[in-house]
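One chain of protein is taken out of this complex; the other chains stay put.
Let's turn to chain A:
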Amino acid sequence: MSTATPAVAGDDRVQARSSLSTYLGMPAVGAVIGAVAIAALFLVMAPAFRELGNIGTVMYQASTIGIMAVFVSLLMIGGEFDLSAGVAVVSSSLCAAHATWYFGLNVWMGVTIALVFSVAVGAFNGWLLQATKLPSFLVTLGSFFVLSGANLALTRIIAGGVSSNNISDMDGWSTAHAVFASTWQLGPIELKIPVIYWLILTGILSFVLLRTKYGNWIFAAGGDSAAARAVGVPVTATKVVLFMGVGFGAWLLGMHNLFEYNNVQSGAGVGYEFIYIIAAVIGGCLLTGGYGSVAGATVGALIYGMTNLGITYAGWDVDWLKTFMGVLLIGAVLVNQAVKRKAQA
């Protein structure tokens, strides 16, 4: 009989992971590689892309996706979808505009009503999901259609057309405009306020996800909701709050759009829900939940901004934008998958 080797402290079969593979294991790495590649592509192809002043434009484009994408990524990590996210932005703008105009309110009253409305829509989505046990794909497909129909119909009834009425002469407009649609000129760069909101949200939500109890619950609720519930995680409440977060994002972006343009088209917003999801997936979110990153979604939104403007600056037809995004999506998913396999090996 052979003698066993003496027991060692620890398990000598497991080697410490190299710092490179730890780094590669981060969900956002595919997005970062993609962003660098896209930036390089357009720096070469589009002379206008190299102008410093266009950084502001790219960042602004990215922020109009990023404000939603950060909340959508949290929701996806929590294992759910929200197909109503695109029209919800328009619903929020319309809600504020119509309430202010129809009742002759101070603009800030309209803004507050829209906040309550948008967060309530999110809570309703979450509640319906829990009550029916249906997949969120179906539940929010329903609310998507309900909202887009209501946007059109109520705008026709209240404003008699397909866009909201002018509210720029009503009380409170100027302060609300300052809060939601300010612009500063920093040298050649034009900085718009949603960029600041987007970056602040990225910081706060990353902290929430990685460094708080609630973030732990989000990962668990998306990774294995039965297991999470069994060890005492309030899964339903966690998911309802995630949907309410998407509602909050829709309100913030909706208010920017309202005060930036003072005119909201009732048919807008359709299709954007997929761009938010694409940004989140490029950023490393798994469709099955339980894995992903907020910072990744922010990089995903930046990729969208760069692509959107890069195509224009390069003199290509903007019609190609969606094709480009589709290719990027598939490419990013493949890279994420390969990188993850490598990092775990």
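Keep this in mind: a residue touches a chain if its C-beta (ideal position, glycine included) is under 8 Å from a C-beta of that chain, and two chains touch if they have at least 3 such contacts; residues count from 1.
By definition in this document, contacts and distances are computed from a predicted model.
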* Listed names "Cytochrome c domain-containing protein", "Succinate dehydrogenase", "Sugar ABC transporter ATP-binding protein" or "p-cresol methylhydroxylase", with the criterion being the UniProt name of the chain not displayed -> "Sugar ABC transporter ATP-binding protein"
* Structure fact -> By the document's definition of touch, the residue of A:227, A:287, A:318 or A:334 touching the omitted chain is A:227
* Residue among A:132, A:212 or A:323 that touches the chain left out of view -> A:212
* **chain A residues that touch the omitted chain in the full complex** => 9-11, 14, 16-17, 22, 207, 211-213, 215-217, 219-220, 223-224, 226-234, 286, 290-291, 344
